[in-house]
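The complex appears here without one of its protein chains, the remainder shown in place.
By written order: A and B. Residues from 1 in each chain.
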Amino acid sequence: MLRKILLTCSLFLLPMNSLLAVEWGKELGDHSGVDLKVQSIMDPYIDAVKEISPKFESITGASVTVEGFGYDGLHEKQIVACSQNDGSYDVLFIDGIWIGEFVEADCIEPVEDIWTAEGTDKSIVAWDDYIGSFAGQAIWDDKKMCLPFGGYWHMLHYRTDLFEAEGLEAPKTFDDVLAAAKLFKDNPKYPELEGGYAMNMARGSAAGQQFYEWIYSAGGKPWESNYPGSPDAYADQRGLYNSAESVAFIEWMQEMINYMPPGVEQYAWDERAKAFTQGKVAMINNWSVRTPLFNDPEISKVKGKFGVALFPHAAGAESVPPVGGWIACVNKHTKNKEAAWDYLKWFASPEIHREWVLAGAPPSRHSAMNDPQINAEQPWTPVLYESSLRAWQELRPRHALTFELIETLGIEVNKALTGESSAKEAMDTANKKIDRLLKSEGYID
Amino acid sequence: MKASVKKKVILLVLASFITLIFLAPNLWMLFGSFKSQNAMFALPPVWIPDFTYIKNFTIMLSQSYTYLLNSIIVTVCSTIVSLVFSLPTAFGLTFFKFKGRFFLADWILSTRMLPPVAAAVPLFILFKYLNLLDSLFALVIVYTAFNIPFAVWVSASFFKKIPYDLIEASRIEGASWFHIFLKIAVPLSKGGIATVAIFVFIFSWNELLIALFFTVSESRTFPIFISAQVSQAQIIWGNVAAATVIQSIPPILLTIFLQKNIVSGLTLGAVKN
Partner (left out) sequence: MKNEKIEKLLFILPTCLFLLVISIFPFLYSVYLSLFQAKLTKMHKKFFIGWENYQIILFEDDVFPTAIKNTFMIAFSSITIEIILGFIMAKIFFEIRHVKFSNALRTVTIMPIMLTPLCVGLVFLYILNPTLGIFSYILDTFFGIEPFAYLGEPLPAQISIIAINSWQWTPFMMILLLAGLMTVPNEQYEAAKIDGANWFHVMTKIEIPSILSFVLLGVVLRLIECIRLFDIIYITTKGGPGIATEVMAFFTYRTEFRSFQIGTGSASAVIILIISLIVTTIAVTLLRRVEKNEGLS
């Protein structure tokens, strides 16, 4: 029911002209001789970017090079280069949560300024067509800094064949998840399975992000003024990392470990997804960007045997699915600002975004989420759409300390999960360390 | 007589077993490179892969052959440049009896002690200022600087083996130092120079962090490509396996052909075969 209401609402938000075709020949400048360099993460969408970019080349005469990096490598390289005013790369794809850091380092030419100066047609940017929970991550200090293009949302992925055999519905609450995980763990009927569920537990970003991803659905919040719908999430950043809800959530994870595969303490993104695609666990929570790969028979053994559901929530709390993903920015220090902007507005426009999604990338716009062809090719889109409408953009801190906070938290959460300290001890320490960090940089008094 | 043969056989079996331990992990990755990603992680394991399955290599190389070429260029150039700088210096430190030469040698060695992690940002700032970023040339310079201390020390230890009388005699005959260096010292230290060259080559071939910051598209090196296969949403294991195999070829070949020199290289020339 709720889904229907949300769907109808969103259709009204859709500006109709966003679906009209744009005359790109007129809209884009001539950039012959420009070698446009795009810096991106090596996520599964990168092949789709490379696939559609030649179209831009043929319209504008520019050549486009898209380069993939690992997660840490990309972040380090971008910040080091930009702190020295380096403009080697024209277009920077950055993780939405890095924005505060990039603004602090003065790396980004705000797209809002560019399109205001240029007088770009509203239907090309079509900002209202973006899904709010993700588009919000591209805004900093009320200014639209970058164009969101690769939104990811977390969904619960579960094995439909196993759940049907047990006559089970997709789990909705933490209790459902726990009960199902218990049922599948060491079940002689399913000798293939090593565990019922798998989560990210490894030290650092893996465990740290996991906390932020789950805390809202667990009924808590990371700091005072950060809750879904908060008018200013950064108004009061006093930490609640050791609140009753936080500790209860960590304790729930500690219990869940019993029903996960042995050795899960070293799991990060790849191990988690590998365990699922190799048929070793019955459920995982995972970013939607990888979902298409679960149907690739070269790397997955569960093709056609899995379904998706909304992110689970604690009894008495709402499901707040985690949101993340990649936004495209114009490097402030580039010499090819016009070409970079032309590429961005072309690439992120509703029309090209649709083509990109159809090439195997994750949808980020209302128009794409409602597109029949996309829905046919990516059958999980309705659940993804509902997840995206429920998500909260400030899920993880976006200010300049984000990396350090996640890293610090990741160490302490990981300690609790490996039994080095109790949930309460770990979260008390985390709260204390984060408090000191925020104070030293002046985020709290 | 028989007992000693028996003993040798037992020891040979033991040695084979030890060799296997040091070979197995790499062998498993080599086998993995001939498997689909599903087969790489299949349980029970696919012990022997189908060696005609070369898709990992074709995909990986089609994405990365330019990087591979860059790596080769940078490695070869920095090896040559390192030798050009280091050999004369090592020669000088060995044969010119000036005050403070020990101190100078120690100082040269100490420049290698700053962890590369710490050197990355200052070097980036320096090269940005010199406007040399984004070129293979920049990498060659940095690798040379990293390699010189090692190269000077090892080659000096080999020059020391040249009988001083030989040098004296040539000097009396009126030969210039350059002549002595090129016609006597270098030919007599071929083995040592080969040692230096291997190690400088391997260091440059293996380097990742500086290359990550210093290169843009055309100048990216192969290790950057390998590290890029580990992103957050996925690790592209097919590429990782194939690239690891390719990356390991030069070190392995050098080990096979020049294994006699390795011990002296690793001990800064103190131990010679």
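One rule holds in what follows: a contact is a pair of C-beta atoms (placed from the backbone, for glycine too) under 8 Å apart; a residue touches a chain by one contact, two chains touch by 3 or more.
Please read these numbers as outputs of a predicted model, since none were measured by experiment.
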Contact residue for the chain not shown (choose from B:Phe34, B:Phe57 or B:Trp205): B:Trp205
Where B:Gln63, B:Ser135, B:Ser170 or B:Gln247 are the choices, the one touching the absent chain is B:Gln247
Residue of B:Phe34, B:Tyr67, B:Phe214 or B:Trp237 touching the missing chain in the full complex: B:Trp237
Had the left-out chain been drawn, it would touch chain B at residues 7-8, 11-12, 14-16, 18-19, 21-23, 25-26, 28-29, 32, 40-41, 43-45, 85-86, 88-89, 91-93, 96, 98, 104, 106, 108-123, 125-126, 141-142, 144-145, 148-149, 152, 157, 160-161, 176-178, 181, 202, 205-206, 208, 223, 226-227, 230, 237, 240-241, 244, 247-248, 251-252, 254-256, 259, 262-263, 266-273
By the contact criterion defined above, which parts of chain A meet the unshown chain? Give residue numbers in ascending order. 72, 75-76, 79-80, 83, 101, 104-105, 194, 201-204, 261-267, 271, 274-275, 278, 280, 400, 403-404, 407, 411-412, 414-415, 417-418, 420
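Going forward, only the chains that are shown with their structure count from here on.
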Taking each chain's centre as the mean of its CA atoms, chain A sits from chain B at a distance in Å of 40
Residue positions on chain B within touch of chain A in the complex are 36-38, 41-43, 120-121, 124-125, 128, 133-134, 212-213, 216-217, 220, 224, 227-236
In the complex, chain A residues that touch chain B: 37, 41-44, 65, 67-71, 73, 76-77, 80-81, 84-86, 88-89, 152, 205, 269-270, 273-274, 278, 287, 289-290, 293, 297-301
